[in-house]
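Input: one structure, supplied below.
Every protein chain of the complex appears in place save one, which is left out.
Right after this comes chain A.
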Amino acid sequence: MNLNRYIFWPQELNSRSLRLPSEELAAIAIALRGTDYVVLDAVPNQLIDDKELESPYAIVGKRKAYSNQWEFSIKQTCIIEFRAPRIELLQFFSLEPISLSLPEKEYDANDSCKEARSLCQIWDHPRYQAHDRRLRQSLKLLNLFSTHLAALYHRYPHYSRKSVKTYNRRIALWNRLKPVRNFLASICFYVTIFACHLATCIYLILNNGLLPLVNLSVTARQIDLRCQQICYFPVQYLRINVNVSIRKALPRFRTYSEASANLRKDLPSKYYPDYIRFYNTLWLMLNDVSFGLIFGSILLEKCDEIAPVLHRVITYCLYHCINTVTLVLAQNPVGIKLNEELALFLSDMFLWTIDFSNLMFIKPLADVGTLKFFINGLAKMSCVFGGTFALSMILDYFSILSIHIYLFYRISSKIYHWQLNIMISLFYLFCGKKKNILRNRVDNNFFQLDELLLGTLFFIILVFLTPTVLAFYFSYTVLRMAAITIEIILESIIALLNHFPLFALLLRIKDPRRIPGGISLKLKKNEDVPHFELKNKPLSIYFMFKPFVVLMDHIRDNFYSIKTLKQITLGLPVTIKRNRLYQILYSSLPKRPIDIHTLYDKWEQFTNTKDRKLD
């Protein structure tokens, strides 16, 4: 009984066997528990003593001299050719697309189909995937191909054609430099710890319980993001390097069980996303600064031209325009007869607020001199800290300038909401009904005459006042939505600059095998033994941008959907909940920055393993 139906065949062997046409070759394969045969090497036949090969290794095929045909010892088999992943280049096979965000922060793009999602969860559960377990195990073995090959040579040194290199001289030199190295390392370590500590402090100040600045200001959020990234850098770095060093320091497998056990851990896919995230963040920061430099230099150059134009635009849009709208609302706009007294009162109140905000914010902040100063500061900031910083400052500036729009919107929505609520309950009274809170339904009720009369009087008054309130409410809602749209566009740009999967995209261009999103099998030739080719599918672009797709969906759901329309109709506030919105984009960062002590422990662990390796 032989269940090993497939033989994985490295493509390198094809060229090598062509180079040795005159020799009889035997293919040595390894098969661990639950895996198919993976051919490790083709060795000249005379080198092999039949009794010599032990359990995990076996000869699966032979080739006559001057022939191109391999004869396999297993009947009815398929050959799956693969290119051995070069683990030092971080290439590997994976059945699932690797995740670019932290596993606990996975978000689904379509929240709508919740039942389907739970079904998918069951489907994804390993227990229900017994059919591809063998393939999974074999892929794990393939990923460690070079290690297993080295183990083979270690055990049977005479198979190897290359001499074992010695590193003695380099290690000696390395050891002589040890004090200097240690000194430099400790300096780096303390600088890092200091930076982390500082970042943690800033993070704690920004996220304090009383007044979380993060939720109020975009700039604070940007600082917070950078702090969290700085705190997370050492952890990521250690995680990548500890894994790499452990793998390099690993002793070659000597027994079957050792190798089998090793299949389970030490896979590149475990730490590899960290590697991508780490370098992605670094790249993005550099990118951001370079954008900032361009942006800042343009601003500095054109400062004198921009400031007056900006002054005119701000004064027109945020003062004159709103003033006109409010004045028109008081004077029967578009022929709609509003209640004169209420309209006059509301418009006067809003006009006072406009004047106040003009005096307090718009006039001093949108002054040409102040604008020049602000643009100058902005340009310098963006040169030092990056373009996102400048954009978030612009956004904060805009939200301060448009604070009166927000106020108008809140005031009118509150009035409208109250009025609507009162009208609904009075309408029940109008129909002789009453809401029964205990049973949550509307019951018939007999009202006394005085209750009835008063309720009706109020109801009729409110009904006649509704158009007036509605006119104010809707015009201010439109203004508010316009302001929100501007803010959202700017924030989307910031989010894109902060979380663009640049590194992953470049990796995909440079070497698609390093960013696996699954595998594909292609029929190569079908002679007596079918030959398949195992290929890596690179991660799809959609998958890389998944957090953005989710974010866009959230934004659409929150601001431009039927739900929003319903909220507006009911007079409920439409607000930007930044902390909820951007959780998705924080998906590559842990919830809280890492503790210094944990970091220290990790560092200790790291240095220990490094020392052990060198010894």
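Definition applied: a contact is a pair of C-beta atoms (placed from the backbone, for glycine too) under 8 Å apart; a residue touches a chain by one contact, two chains touch by 3 or more; residues count from 1.
Heads up, the rule we're going with is that contacts and distances are computed from a predicted model.
Novice: Of the candidate names "GTPase-activating protein Gyp6p", "Ras-related protein Rab-7b", "ZYRO0A13002p" or "pyridoxal 5'-phosphate synthase (glutamine hydrolyzing)", which one corresponds to the UniProt protein name of the undepicted chain?
Specialist: "ZYRO0A13002p"
Novice: For the full complex, which residue in A:Leu13, A:Leu338, A:Ala495 or A:Ile555 touches the chain that was left out?
Specialist: Of the candidates A:Leu13, A:Leu338, A:Ala495 or A:Ile555, A:Leu338 is in touch with the missing chain.
Novice: Can you say which of A:Leu204, A:Ile298 or A:Ile461 touches the chain missing from this structure?
Specialist: A:Ile461
Novice: Would you indicate which residue among A:Phe189, A:Tyr237, A:Tyr406 or A:Phe430 is in contact with the undisplayed chain?
Specialist: In the full complex, the listed residue that touches the missing chain is A:Phe430.
Novice: Where does chain A touch the missing chain, residue by residue?
Specialist: Counting over the whole complex, chain A touches the hidden chain at residues 332, 337-341, 429-432, 446-450, 452-454, 456-457, 459-461, 464-465.
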